[in-house]
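For this view, one protein chain was removed and the others were kept in their places.
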Amino acid sequence: MTLLTIDGMRVEFPSRRGHVTAVEDLTITVEPGEILGIVGESGAGKSTIGNAVIGLLEPPGEMTAGHIALHGERIDTLTDAQKRSVRGARIGMIFQDPLTSLDPLQTIETQLIDTIRENLGVSESDASGRAVALLDAVGIPDPAIRIKQYPHQFSGGMRQRVVIALALCGEPDLIIADEPTTALDVSVQAQILDLLKGLCRDRNVGMILITHDMGVIAETADRVAVMYRGRVVETGTTGQIINAPVHDYTRSLISAVPPPDRRLDRFPLVTYIEDAQERPEGLDLATHWLGQSRDYGAASEELLRIDNLHMRFVTRHSIFPSRRLFLDAVKDVSLSIKSGEVFGLVGESGSGKSTIARIVTGIYTPTSGSIRFAGTELTALKTRKEASPWRRQMQMIFQDPFSSLNSRMRVKDIIAEPIHFHNLADNAAEAQKIVTDLLDVVGLGAQAAGKFPHEFSGGQRQRISIARALATRPRFLICDEPTSALDVSIQAQVLNLLKDLQQELNLTMLFISHDLPVIRQMCDRVGVMRNGQLLEVSETETLFNDPRHDYTRHLLDLMPVFSGFGSDKN
Amino acid sequence: MIGFIFKRLLQSVIVMLTVALIAFALFRYVGDPINNMVGQDTTQEERAALKERLGLNDSFPVQFGRFVKNAAQGEFGISYQHRRPVSDLIAERAPATLELSLLSAILAIAVGIPMGVYTAIRRDGWLSRAFMSLSLIGISLPTFLIGILLILLFGVILRWLPTFGRGEVVQLGWWSTGLLTTSGIKALIMPAITLALFQMTLIMRLVRAEMLEVLRTDFVKFGRARGLPDRYIHFKTALKNTMVPVITIIGLQLGAIIAFAIITETVFQWPGMGLMFIQAVREVDIPIMAAYLVMIALIFVVINLIVDILYYVVDPRLRVDRAATGH
Partner (left out) sequence: MADTIQRTPRTRIGRAFDSDIWHSFIRSPLVILSAVISIAFFAAAIFAPWVAPHNPFDLASIDLMDSSLPPMWLEDGEARFILGTDDQGRDILSTIIYGARISLLVSIAAVVFSMILGITLGLISGYVGGRTDAIIMRVADVQLAFPAILIAMLIDGVVRGVLPRDMHGDVAIYVLIFAIGISGWVQYARTVRGSTLVEKNKEYVQAARVIGIGPIIILWRHILPNVTGPVLVIATIHLAIAIITEATLSFLGVGVPPTTPSMGTLIQVGQDYLFSGEWWITIFPGIALAVLVLAINLFGDWLRDALNPKLR
């Protein structure tokens, strides 16, 4: 019998400016033991489905049409008390962020035992036995010991295992996993997906896996539903969706995933999305202000050279030196970046990539080591005034489009700030002209100038960031995970823009990312980092085809095997 | 744990020394201590002799050291106004203030916390709304006005309760208590309510705000998603997490009660330390002001120390050495 049937569901959120329909006419089914993937970009309404099924829609959201049935029995019309008995005992839920999903003040044991007893009504000792067995089943070593610990004593991946164990406490028939691996590192991500797959198979549990990541879907799901703006545009088996998508949106979504196995000139665009736009032609950058007066003298072969860089943070202060704790974020790193090249840094979170970027741009002062930029030792520059001409030549683009722009400033003021600060324009009118041109260059248009950042989407904000970075006419641009907060379709547009600008302005770039396929598309040479150390540096193609270091090989193995629909074309 | 407490103790000592320094500076440099101690007809020689005898010619560190030493033994000199040792005056009046403050504190916590929890859980219930409206009135009425209104209602119009003083007190050693006689207890009712009301509303609003914050967290949502009943979510998960920030502020509020007692004591002519202090301020009786300052600081430091230890007990994240985490 079909485990879960959702038929014609609509969820609406009433607001002052009219009802917002989050989900419209949704019809899906899940069989026992089956994993149904729901994929879509942010704002597609994926998470609302999970909340609606377990009856925990955030007010004022409500289900206004359709029905939900579990084993053929309607659950959307139940009373609150009845819905509660469905939650946990028949449907389990796993949330995105394991760091905030667990009660910090209770031991894992208490949380597990209380959940088991509440759902199954067994005795304390029985529950205790089950709790240890569950921890063992989700792959936590020494479960009998670790069960006595508090959540903060577990790492992110281990906490997500605990969360999964908690979701399994009531022996549910259906699990809803809402972006269960998004907050985790690649290597941990693979383990958690394997665990979920195994659990569904062994316990004959059905699962709805909600994600934005096509790679996760390809590795895990049996069937897929593709969502766009609150509607399912296409359903089918995973193979069918990935290899022969029918709907235009699915096609462009899949083609936008950068292929890990080859290098393309440009990223394929998701043409289905309305606000996709390319840069208008007509600006000749070589003769424009941006390209002009780039009076940096003769381009030396080596633009940036880092030698024996070391960065140590104090994580616990104490008057007694022996009680102090340190974190060595960057350990003895040396590298060199040639003029005009794109140098990639890849590694998992905490590997020290971003720290290097922040040292080079002067946000952090290194503990020791040397940084030579165009032949000048930057660590020897003591005052801000002394460093200013060099600061102007290097700019940075940040990861989070929502925090990288001051929400209280208009776009034109954001972009004009570096121009005024470095006295790059003779008068206000000239500055204004430059701002307008910059907005054109990044594909936003002059009408964006008078608006505030919150009026733009994530991808558009990232374009504003790029315009700001270009406003000092830099020759060295650091991109710190510039697209990891963006949807895959938007990512392609932003990366194409960066690539074009790099070529036209002959920029030197340090490109930081955890995403190997993106690195492959963008970079000429790549350095691999782990725990603050630079493990190897190679030409990009060499690195992907013939990795020298074991860790690099490990990372490459973890890359999603999914190779997109785009590989059939061009 | 021991290192933690040691560190806190060290900080407390620094705080006390700072306060002592301010108190000493008050004592030594505000007005002329000699002028305040002697009469008009005292000769220059006698003044000089007194100055020498009191050690006012010694160097600053020596004088401060002596002040700290004396203060540690509870000696703060002679009150200008009463011509008696400050320590005696305080010992006489401390029981009145402490009985009043303690009762008010218990009242404020015992009523404030449950009301805060209730209004957070039943956010839209009519009783919650009523409590919230009342609490807003509660924090808008100045303490002295509450006292006056109570006096008008229960003292002047209904004539149920006495409007001033402590009533009959019983002497237990050096401690005088009003809790053992009917008139003493009757006299305590209005001042205790007056003093408690403001803190009670403050605690209630604080608990409510913190609890609402906790009820929005992911782990509460996850608790609901795995079928835990409301009773469990509210009282086992949310309440405990609410108490972590609330403990600190309640600790501070308890310190505030002693100070707010000044107002209540003035309104009800309650013979406690607060009344003595306000008279000292009006009459510039520096030794009493200095002593009171040091005492309030001591109470604060002790409460803070207790709060820190409580924190340690409630929050496991502090208990484990950070070096051992992250596996």
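Should a chain be cited, it is by its letter among A and B, assigned in written order, with residues numbered from 1 in that chain.
Rule of thumb we're sticking to: contacts are C-beta pairs under 8 Å (C-beta built on N, C-alpha and C of every residue); 3 or more make two chains touch, one makes a residue touch a chain.
Bear in mind that the values here come from a model prediction, so they are computed numbers and not experimental data.
S.K.: Quick one: say which of A:Ala144, A:Ile363 or A:Ala380 touches the chain that got left out.
M.R.: Reading the full complex, the residue touching the unseen chain is A:Ile363.
S.K.: Which of these touches the unseen chain: A:Asp7, A:Glu31 or A:Asp400?
M.R.: Hidden-chain contact among the options goes to A:Asp400.
S.K.: If the hidden chain were put back, which of A:Val20, A:Ala144, A:Leu325 or A:Ala428 would touch it?
M.R.: A:Val20
S.K.: Taking the full complex into account, find the residue in B:Phe24, B:Phe76, B:Phe131 or B:Phe260 that is in contact with the omitted chain.
M.R.: B:Phe260
S.K.: Pick from A:Thr110, A:Thr472, A:Asn506 or A:Gln533: which residue touches the chain that isn't shown?
M.R.: Once the missing chain is taken into account, the touching residue is A:Thr472.
S.K.: From the listed residues B:Val13, B:Ala110 or B:Ile137, report the one that touches the chain absent from this view.
M.R.: The single option touching the absent chain is B:Ile137.
S.K.: For review purposes, identify every residue of chain A that touches the missing chain, sorted by number.
M.R.: 13, 15-17, 20-22, 43-45, 48, 229-230, 358, 361-363, 384, 387-388, 391-392, 394-396, 398-400, 403-409, 417-418, 421-422, 455, 457, 465, 468-469, 472
S.K.: Using the touch rule from the top, list residues of chain B that touch the missing partner.
M.R.: 11, 15, 18-19, 26, 30-31, 136-137, 139-145, 148-149, 151-152, 156, 163, 216, 252, 255-256, 259-260, 262-263, 266-267, 277-278, 280-282, 284, 286, 289, 293, 296-297, 300-301, 304
Heads up, the rule we're going with is that only the chains that are shown with their structure count from here on.
S.K.: Please tell me the distance, in whole Å, between the geometric centres of chain A and chain B computed from their C-alpha atoms.
M.R.: Distance between chain centres: 50 Å.
S.K.: Flag every residue of chain A that touches chain B in the complex, lowest number first.
M.R.: Touch residues, chain A against chain B: 54, 56, 84-89, 92-93, 95, 97, 100-107, 114-115, 118-119, 150, 152-155, 158, 163, 166-167, 169-170, 315-316, 325.
S.K.: So in the complex, which bits of chain B are touching chain A?
M.R.: Chain B residues touching chain A: 217-219, 221-229, 232, 236-237, 240-241, 244, 314-317, 320, 322-327.
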